[in-house]
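Here the complex is missing a single protein chain, while all its other protein chains stay put.
What follows is subunit A.
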């Protein structure tokens, strides 16, 4: 246990050292210059990127969470595999193909990009929420019922709090995935930081590449920590451990 901890700390320190080294290297070589020289464009791209991610994620939450709740009710539980399979199928289609398909329906630009990202986020949110609700010990629901709680009270006071950590876990996965995938929106004119990344790749220009890629990475890490914090705040500490094991299995 202790040995593991020490190794984990060493790995973490090495990783941080590597990241800092990379930043210093990039800074010395002037690879961040586009961010400062074209800061107007940079902030527009960041805004577009965030819009893509936030709008698509909210849409995904709005669809996936109610579906997860529906398919974990006793009456509909037997249909859960259908929903899971459909969502799984959507996930196996390559992201570029989803983008291409989205063009067919919605044309080029911002909308099809949001649509494609939305399709991509539904599965992790749905699957984690289903796992979260299913991981709740049926005895808890039985106890709640037996004490005279109404269905709504059992849902909001027992099921949701105990599934919350797993649900937030799904959001984290979806949003982080989304931030990376949103870079591809450039291909269908969706904007975002992908514009600089792809330009950098096409022109062999490390400055554009890094000025696009690093903010995307930081954004992903930032959202990950933010949502993890939200998870810690809204789920009582005693439910975290069980939720963690539920999501990893």
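The rule is simple: a contact is a pair of C-beta atoms (placed from the backbone, for glycine too) under 8 Å apart; a residue touches a chain by one contact, two chains touch by 3 or more; residues count from 1.
In this section, contacts and distances are computed from a predicted model.
Colleague: Tell me the UniProt protein name of the chain this structure doesn't show, selecting from "Tetratricopeptide repeat protein", "Heterotetrameric sarcosine oxidase alpha subunit", "Bifunctional protein PyrR" or "Quaternary amine transport ATP-binding protein".
Modeller: "Quaternary amine transport ATP-binding protein"
Colleague: Taking the entire complex into account, which one of A:95, A:128 or A:162 touches the absent chain?
Modeller: A:162
Colleague: Please identify which residue in A:73, A:150 or A:228 touches the non-displayed chain.
Modeller: A:150
Colleague: Spell out, residue by residue, where the missing chain touches subunit A.
Modeller: The missing chain touches subunit A at positions 137, 139-140, 142-150, 153, 157-158, 161-162, 235-239, 241-242.
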